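Here the complex is missing a single protein chain, while all its other protein chains stay put.
Labels for the chains are A, B and C, by order of writing; each one numbers its residues from 1.
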Amino acid sequence: MADANHTNQHSWTMRGESMTRIETFFAAACAFAVTMVVISVGTIPHTLADLLLATKQIPAFTASFAVITWIWHTHSVWSRRFGLEDTKTVVFSCLLILLVLIYMYPLRIMMQALFAVISDGFLPSLIRLQSEWDVRFIFILFGLGFLLLSINFVALYWHGKRSQLVTALSEYEKYQANTEIIVWLTTSLVCITTLLLSVFLPIRYIGWAGYSYFLLFPLLNGLTWHRSKKWS
Amino acid sequence: MADANHTNQHSWTMRGESMTRIETFFAAACAFAVTMVVISVGTIPHTLADLLLATKQIPAFTASFAVITWIWHTHSVWSRRFGLEDTKTVVFSCLLILLVLIYMYPLRIMMQALFAVISDGFLPSLIRLQSEWDVRFIFILFGLGFLLLSINFVALYWHGKRSQLVTALSEYEKYQANTEIIVWLTTSLVCITTLLLSVFLPIRYIGWAGYSYFLLFPLLNGLTWHRSKKWS
Amino acid sequence: MADANHTNQHSWTMRGESMTRIETFFAAACAFAVTMVVISVGTIPHTLADLLLATKQIPAFTASFAVITWIWHTHSVWSRRFGLEDTKTVVFSCLLILLVLIYMYPLRIMMQALFAVISDGFLPSLIRLQSEWDVRFIFILFGLGFLLLSINFVALYWHGKRSQLVTALSEYEKYQANTEIIVWLTTSLVCITTLLLSVFLPIRYIGWAGYSYFLLFPLLNGLTWHRSKKWS
Partner (left out) sequence: MADANHTNQHSWTMRGESMTRIETFFAAACAFAVTMVVISVGTIPHTLADLLLATKQIPAFTASFAVITWIWHTHSVWSRRFGLEDTKTVVFSCLLILLVLIYMYPLRIMMQALFAVISDGFLPSLIRLQSEWDVRFIFILFGLGFLLLSINFVALYWHGKRSQLVTALSEYEKYQANTEIIVWLTTSLVCITTLLLSVFLPIRYIGWAGYSYFLLFPLLNGLTWHRSKKWS
């Protein structure tokens, strides 16, 4: 996604060369969020055994760190492109920050569980899923978070397209903004599908609710390939 | 309020296009404050039950987050309009930061109590009011905080109006600055009314001390409607 | 001090209109420091009694907050005046940050003790001084901190005066930079006097080690009055 954003970066007039206030706020909040995700293991390591345990959590930390910085980066790319600082921008950006703050610990918990499964228990997980509804709850929680994230980026690009900018958008830029909107709308649809599957699938097929996210790869790749043809 | 600030934004010459030092300080402190308000539930969730409990606090988090970001945003709008960086600006802004830091946890506690009442106990509250004086204390604590906030914004706009700016204020801008001062003075008066009610009302009518804040809606709407007539 | 810095602000060419990297770093570190000083009472208040206790610590919080923001502000005034971003600036600024971080909690503890004494025990203190050496230790700890702070500001202004700036310093600016250096050297001397008194005074006269800081008022006021005569 981040790469797609940048492929034709040199063709965008960057309207937000200097940082806006909301970006500083966003950067500071994300910087705290990643720091808290990485360091707050609950206790500061005092013995070497603690240190070794902390070391085993590095994969989960790294993955959570990557997700949060990716969200920050996607927002900062939008900001450089449009350079907006009005009320709507502030509202959408604050919602994004709120989403990051609410999901930061659940994200780390899930990443730890994921790496515990992948490493067959070598890497430690702090959480156990005990019933059918625990599993559904997790799928719904993260499905909702990803859905809100996608809708938020749709709203940001939609808002950018309709705003009066310092320099009007070129044809190429309008086309790319539309591509971004389509990309995030597609992501939203996949999230809704996953949410429905999480609720209604019989429990023994519940894994398919997770696998359905893999639909994003062919969909988004096909989409960006199709749309980039016109301008390459 | 934020919307009112922005309705005629395009008619203001923005004198503070690049961020001042005090704004960076303000943004960092507020970003930290919202992060701490949202994440520090006391413990990091370890089990799914913890996670579910944390989920139930999202409404209170969101409300506290909204209040703090609204204060930050109102200050940053003032800053863009006047672009000041002198000692008085620093002092008033630091008082605002101090107010945010002192009230951040009490704010969350009250929001949790509010949502516990609204949801009839489904959403959890961490605090119980046990006596008449507990209730009065809470009303006075928040009344004072809101009063200081309002006076601070009166002081900021007053200071902005009287300062020697890079570009002198236009007639329209002077009129709008006066509007802001009147808005925040009105808010201060409502706060003082509420404070008096909180102290002197018999305890069984104490709720009216809280309801008196609803006076702000007709007062401020009437005011901004009346004053916007001249320029619309 | 801050006021003295600003009295003739309009006569300085501000060479650092846009923030330097080290200032952003400084602002972020101070913003965290004040947040941690204000919020980390050890526990998040859960009951109304906790909240009331937290309320009683507001004077100590405010005083600590004021000291830290004053240090930040004094540094940011220096930065606006000279606009430097070289290695020496980074080193001196980092030492200042380190000083703030090391002294933030001891500062709050002392402020609490001070307000406990002033309020005759109504405001709570968390620390008890139990022996002669406890008292001497506290005086020496804070005397050293204030001494290092003063020397650091001497070094910053000295460095500013000797650096090659975008616009050379005017006569007035050189004179003011010298005034700052003299002010902070005087402060250093008072700190050294206090340190000597803290070590060598008989314990029953130890209070005079603290009172000797009041020498700063006549000394600095006389000094700034004397030096401002030439330019007013």
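The rule is simple: a residue touches a chain if its C-beta (ideal position, glycine included) is under 8 Å from a C-beta of that chain, and two chains touch if they have at least 3 such contacts.
Only a predicted model underlies this, so the values are computations on that prediction, with no experimental measurement involved.
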| item | value |
| --- | --- |
| Of C:Leu98, C:Ile118 or C:Val199, the residue in touch with the unshown chain | C:Leu98 |
| Absent-chain contact - pick from C:Ser18, C:Thr167 or C:Asn221 | C:Ser18 |
| Interface residues of chain C (partner: the chain not displayed) | 18-19, 21, 24-25, 28-29, 31-33, 36, 40, 42, 85-87, 90, 94, 97-98, 101-102, 104-106, 109, 126-130, 134, 137-138, 141 |
| Interface with the unshown chain - residue positions in chain A | 2-3, 5-6, 9, 17-19, 23-24, 27-28, 30-32, 34-35, 38-39, 43-48, 51-52, 54-55, 58, 61-62, 65-66, 69, 72-73, 76, 79-80 |
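By definition in this document, only the chains that are shown with their structure count from here on.
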| item | value |
| --- | --- |
| Angle of the C-alpha superposing rotation, chain B to chain C, to the nearest 5 degrees | 90 |
| Fraction-based call for chain B against chain A, same above half, different below | different |
| Chain A-chain B separation of Cα centroids, rounded to whole Å | 30 |
| Sequence positions of chain B contacting 2 or more other chains | 18-19, 24, 28, 32 |
